[in-house]
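Only one protein chain is missing; all other protein chains are in place.
Letters A, B and C mark the chains as written, and numbering starts fresh at 1 in each.
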Amino acid sequence: MLAITLSADWEPREGARLTSNELAGHFAGDARQVWRNPHFQLGQRPLPRIDAPGDVIVKVHRAGIARSNCKMGDSDAEGYVLLPYRMRLPLIPGHEIAGEIVEKGTAVRHLQVGDPVAIQALQPCGSCRACLQGKPNQCLETGFSGFTSDGGMAQYFVTSARFVHSLLPVAERFGFDRAMDVGAVCEPAAMAYVGLFRQAGGFLPGATIAIFGCGPIGLSCVSLARCAGAAKIVAFDRTQNRLRHALALGADMAVNVRDAADQENGVSEALLEFSGGMGIDLVIEATGDAWNLFPQFEKALAIGAKVVSLGVERKPMPISLFPYQETGAWLTGTMGHIGGFEPLIALHASERMDLSTIIDARFDLANGLQALQVASRFDEAKVVLLPHAEPASIGDAQAI
Amino acid sequence: MLAITLSADWEPREGARLTSNELAGHFAGDARQVWRNPHFQLGQRPLPRIDAPGDVIVKVHRAGIARSNCKMGDSDAEGYVLLPYRMRLPLIPGHEIAGEIVEKGTAVRHLQVGDPVAIQALQPCGSCRACLQGKPNQCLETGFSGFTSDGGMAQYFVTSARFVHSLLPVAERFGFDRAMDVGAVCEPAAMAYVGLFRQAGGFLPGATIAIFGCGPIGLSCVSLARCAGAAKIVAFDRTQNRLRHALALGADMAVNVRDAADQENGVSEALLEFSGGMGIDLVIEATGDAWNLFPQFEKALAIGAKVVSLGVERKPMPISLFPYQETGAWLTGTMGHIGGFEPLIALHASERMDLSTIIDARFDLANGLQALQVASRFDEAKVVLLPHAEPASIGDAQAI
Amino acid sequence: MLAITLSADWEPREGARLTSNELAGHFAGDARQVWRNPHFQLGQRPLPRIDAPGDVIVKVHRAGIARSNCKMGDSDAEGYVLLPYRMRLPLIPGHEIAGEIVEKGTAVRHLQVGDPVAIQALQPCGSCRACLQGKPNQCLETGFSGFTSDGGMAQYFVTSARFVHSLLPVAERFGFDRAMDVGAVCEPAAMAYVGLFRQAGGFLPGATIAIFGCGPIGLSCVSLARCAGAAKIVAFDRTQNRLRHALALGADMAVNVRDAADQENGVSEALLEFSGGMGIDLVIEATGDAWNLFPQFEKALAIGAKVVSLGVERKPMPISLFPYQETGAWLTGTMGHIGGFEPLIALHASERMDLSTIIDARFDLANGLQALQVASRFDEAKVVLLPHAEPASIGDAQAI
Partner (left out) sequence: MLAITLSADWEPREGARLTSNELAGHFAGDARQVWRNPHFQLGQRPLPRIDAPGDVIVKVHRAGIARSNCKMGDSDAEGYVLLPYRMRLPLIPGHEIAGEIVEKGTAVRHLQVGDPVAIQALQPCGSCRACLQGKPNQCLETGFSGFTSDGGMAQYFVTSARFVHSLLPVAERFGFDRAMDVGAVCEPAAMAYVGLFRQAGGFLPGATIAIFGCGPIGLSCVSLARCAGAAKIVAFDRTQNRLRHALALGADMAVNVRDAADQENGVSEALLEFSGGMGIDLVIEATGDAWNLFPQFEKALAIGAKVVSLGVERKPMPISLFPYQETGAWLTGTMGHIGGFEPLIALHASERMDLSTIIDARFDLANGLQALQVASRFDEAKVVLLPHAEPASIGDAQAI
């Protein structure tokens, strides 16, 4: 089958401490320590096979390109991978996957051949202390399709039926094709769902919400905030296209953060004005580049506010705790998408929301490497591969 | 000014135990113990006056007729009042009030003459143990406009500015008249809001919700459930008009409970089918007549379900706890509207919902006694008095 | 090895609806439908073997006798089992198990041969909708050692290491024998822990708590309530020995419910007096026979109270919802012990509590059938089997 493969050389850095597990499996807990000269290739790969009675094979109809996919091939001056993730190479990337079941193991009951499905890429271990506490998104030894095993940028994909969510309710109401589009955006949307509702505990209907960063996760937050009863939503980003999406998905105001940042306290004043002086009930940080934003958030917290960090960034933020004491506000971070697929599918099936509209560009798999380049400009909200589309059926026009 | 007054004779039943407070003030903790021969009258009453620097006088433009208003004049075989409420008579009833401020005390800063407002009828004491725990809706010594002091079925009304919520954001967007309609339904809607979100803690977006009873509170639950991200909503009632309202406000299915009740387990089977066998995440009981419903609910509880009792009924229900153990479900009751007005006004101002549509009939105050009779048929979702309307301006036509 | 076995005849009742699964496996979803003439036997059984690389074999040093064990052998007039549980027969009963690991599969890393351990009898499936929602205690297809597979009333026992909790911290501080005693009572104590803290969400330190029923679960509630900061604890039971245990574990008052029940409203008045008129913050129902108690609880609820049902009873209770509305109280039920073992072991290891004292009688396995009879009197708080004890080492004296 046709597939995109990421390869690199196994050259542990001097002084890298590797476990016997890592050494045996050419698997890195932190890719930066061992993988050198990463590069994508397009080519033929063997068809996946059913290994266990609970497995299913999925014919991939959509494979979304995530920000991390764009970064996977980047390397530092010495040629080492930049992403600090767990990674086993070579492998087929792609963790935003929708398709139809074409084969199933003998133990799979709830799914049928032909079912349209979305894939949960995280595969929690079930027995670490996070899993035992009912926090599978914090699993300490999770598998992750597209990072620790082959993902979806290919024509077929195999996984356990436990990690497969049926899109049948969407397909029955809106057709197979729309179901595939919805399935393609379920992964980032589920990250948003988990962050807003499972980790942060949601908000009261009538709340005022600010969302920083309108990538697929931030846009999902806009749509979910609207869907769950926020009375006022303001979205910030640096890209006009993404701000347009935010407005279309239900934001009441969209601000180019460059404009607000021109003035000292520009962001905090915008937040206070937007909230009628009451402060923001829920702040969502989805930029990963919030060094300058945290000092702004803290001047515009409502009583009992929540601040949720979704953007991945390891360096410390300058956070003054006094405003959190004054307002009784909370700050938390979130990770993972487990527990987001089912409610998102239900919400789409009942037409409460439609995140398929964030797909700005579609590419057939033969043009997959070009698609990765387009996605790396980060102008589009979401770029998606269609591994079984005829090249002609998509065309240049749809690629933007 | 023109007003409706409820009067009765102070004739304590033999053996009634009354406090010195009650005796001194002709005030009854339980109206059934002392008030005899209740009757409504329409007539002139003196204008209310500002007593304290924090008071405001409201020109009443809408006074909704609640179920309890219809029952206030009913009596038993011996002529005693049937409602077991705290009541000081004679008094002007009406606790669903919207109007504009026409005069304010010297200490009132946040409100201006001319402001459109909705009235919070409950006046918690602020110092009982419920109030001190942040549960003012459970206040043990609450005042209640329309029951313990004059209410809104009159041309003017006085209260403390603390119990007044500005409708300005609604009026600015939709005009004064729509603001008044919204204000008229805020009280029952706030009961629903408090029950669903403050007492019961809400639900996760994507949930499946069942609502029993489509009076104004039940219909508000439908609209709020839709607004807050329920994926599937089923509403039950005995009246076709109310079921039509439920569908218009966002229910996905409306069931005449008489039909379902024809079969044994009709209701529980309808719930299970509606939820695709998963069970109901949130059951709202707003009928007050649920003797037969509780044994049905318990067969259709989702894992971690919540059951919220809004309907007032003192006799015990037959509730089997085993299904609550199996599913880890919770059951609670709710009372009061404090904390519901502000978010409801925000949600209406931002066009997230519109409960003004449940007003089925409008009467001028001169026809107020007739309005009470119409409302007592319980066919209309909400009947409202317009104390400053010209009789001609409403007309028979609008009274359904 | 020596073991107690429960056997019965597979004689499905007329009209019993059985799944193909049940028919194939001589397994009953509801034991009452198929199992006839149940009877215990003492005799030799083959040693258990490691089947999977994650399994461990435990040398059983303690096997507690639960209320349900006493009832397993009871039958109705036609000879059918009375317990409505899932049951596969013949099998070794016993789900309160402590011992030491004597053999382990190749994949077991965190446990060593010789480790003292307590066994979690519930084996949730991990993939039903309860498990996926992080509610494994509500698992719809859970395995249960002692009911669906062999339990601990034997000299050896096999299970997956996932269901094994190390008692090493207790043994290191208090010795192996005490660790075994603690392990023996972990199962009922974990039921209490899950009910109080995971399902009911605990209580604020300084709370007033009432506990009905002082069997092992109720006594665990007493001890946990004391341990977690209840300011006042009142316990009710019918048995003086159990009330003595309640006082020893930290109850401030112990009431024989027969005395209180003599007067109408005796229980509710006792509760109100005990709480200084404030009402009870947390009511724990652990009798399973609460028909008369619910009407009493509801007269003594504090603002925001919680009522938790732990006692198993399928018939409906007469529950008036009006007091729940007035106080904003919550009612819930609880089931299962998953999530209770680790914190209980930590609390015992740090000497915060000691539930091993509830063991009133110890029997060697050769006297196991007699032990079942003693336990069936329900005078003792907990009766325990010591499958590897020399008969002489226990003696009559210790059997009370």
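Going forward, contacts are C-beta pairs under 8 Å (C-beta built on N, C-alpha and C of every residue); 3 or more make two chains touch, one makes a residue touch a chain.
Being a predicted model, the structure only gives us computed values, none of them experimental.
Colleague: Could you tell me which shown chains are touched by the chain that is not displayed?
Modeller: Every shown chain touched by the left-out chain: A, B, C.
Colleague: Just name the one of A:329, A:359 or A:372 that touches the chain not displayed here.
Modeller: Once the missing chain is taken into account, the touching residue is A:329.
Colleague: Given the contact definition stated above, which residue among C:53, C:79, C:175 or C:229 touches the chain not shown here?
Modeller: C:229
Colleague: Over the whole complex, note the residues of subunit C touching the chain we left out.
Modeller: 193, 197-198, 202, 204-208, 224, 227-229, 231-232, 252, 342-344, 346-347, 349-350, 352
Colleague: Extract the touching residues of subunit B with respect to the undisplayed chain.
Modeller: Subunit B touches the chain not shown through residues 126-127, 132-136, 162, 339.
Colleague: Counting contacts across the full complex, list the positions on subunit A that touch the omitted chain.
Modeller: 129-130, 133, 135, 137-138, 199, 278, 294-295, 303-304, 309, 312-335
By our rule, only the chains that are shown with their structure count from here on.
Colleague: Measuring from the mean C-alpha position of subunit A to the mean C-alpha position of subunit B, what distance in angstrom results?
Modeller: 43
Colleague: Could you say which residues in subunit A touch two or more other chains, in rising order?
Modeller: Correct list: empty.
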